[in-house]
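Right, chain A next:
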Amino acid sequence: MTPFDIMQASITLALVMVGIAISIGFVRLAKGPSLADRVVALDMMTTAVIGVCGLYAVRTESEAFLDIAVALALVSFLSVVALARYAERLARRSDSDD
Partner candidate 1 sequence: MSWVLALPILIPFMTAVLAFLLRGSRMGDLASVAGAVASLGVAVLLVGVVLDRGVVAGQVGGWQAPYGITLVADHLSAAMVLITAIIGLAVAVWSLAEIGPESSRLGYHALFQSLLGGVTGAFLTGDLFNLYVWFEVLLISSFGLLVIGGRKQAIDGAVKYVTLNLIATVLFLAGAGLLYGATGTLNMADLRGAVAASPDQGLMTLIAMMLMVAFGMKAAVFPLFFWLPASYHTPHYAVSAVFAGLLTKVGVYALMRVFTLIFVGDIGYTHEILLWVSLLTMLTGVLGAAAQSDFRKILSFHIISQIGYMVLGLALMTPLAVMGAVFYLLHHIIVKTNLFLIAGVSRRLTGSSDLYAIGGLYRSAPLLAALFIIPAFSLAGFPPLSGFWAKFVIVRASLDLGEWLVAGVALLVGLLTIFSMTKIWAEAFWKAHPKGRQPALADLPQSARWQMMVPIVALAVMTVAIGAFPSAFLDFATKGAEQLLDPAAYVAAVLGEARR
Partner candidate 2 sequence: MLDGASDGAGRMLGYAASILAALILVGMALMAPAVVDDRPVLFALDWAPSLGISLAFMVDGLSLIFGLLISGIGSLIFLYATGYMGDHPQFGRFVLFLFAFMVSMLGLVLARDLITLFLFWELTSITSYLLIGFDHDNPRARRNALQAMLVTAGGGLALLAGFILIGTAAGGYDLAQILTGPGLQDSSLYGPILVLVLLGAFTKSAQFPFHFWLPNAMAAPTPVSAYLHSATMVKAGVYLLARLHPALGGTLAWSVALTTAGAITAVLASVLAMRQSDLKQALAYTTLMALGTITMLLAGAHPYALTAAVTFLIVHSLYKASLFMVVGAVDHGTGTREVAQLGGLGRAMPLTALAAVLACASMAGLPPMIGWIGKELIYAGAETMTGAPLVAAAAVAANALMFAVAGIIALRPFFGAPITTPHHPHEAPWQMLAGPVILALGGLVVGVLAQPLLGSVIGSALTGSLLQDRAAGLHLWAGFNRAFVLSLLTFTLGIMLYLMRARFAALVDPVLRRLPSLDDGWDRVLDGLRVLAAWQTRMLQTGRLTAYLMAVFAVVALALGLTIIRGRPEIAVELPRSAFLWLTAIFTAAGAVLALNTHSRIAAIAGIGTVGIGVAVIFIYAGAPDVATTQLMVETLSAVMFAIAALRLPGITERRSPRRQMAHGVVAVTTGLCVTVIILSVTASPLDRSITSYFEENSYALAHGLNIVNVVLVDFRAFDTFGELIVVLLASFGAYAVLKRKRKAGP
């Protein structure tokens, strides 16, 4: 087994692990119970996708996927901000929707 093969195998393994991580994150997302829990889970999932980008960049030897990571790092933050704002306002309204 050459180092290259090892790398490929570990990338595959890592991808599967990240995939499982996302799936587990999804469980939290689905279970909630509070809005913050869901947002946390969503945030974790996006971060995991950044990881996927990195791993894919390795697998395909292509920098292109790193660009996705950069963009994603920026915008996932935006969605967290928006959802947090939402959560906070909802909490102030003591609106029991979620």
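Regarding selection, all candidates are chains of the complex that A comes from, given by their letters.
Going forward, a contact is a pair of C-beta atoms (placed from the backbone, for glycine too) under 8 Å apart; a residue touches a chain by one contact, two chains touch by 3 or more; residues count from 1.
Every value quoted in this text rests on a predicted model; they were computed, and no experiment measured them.
Only one of 1 or 2 makes contact with chain A in this complex, and that is candidate 2. The part of chain A that touches candidate 2 in the complex is made up of residues 12, 15-16, 18-20, 22-23, 26, 29-30, 32, 35, 38-39, 41-42, 45-46, 49, 52-53, 56, 60, 62, 64-65, 67-68, 71-72, 75-76, 78-79, 82-83, 85-86, 89-90, 97-98.
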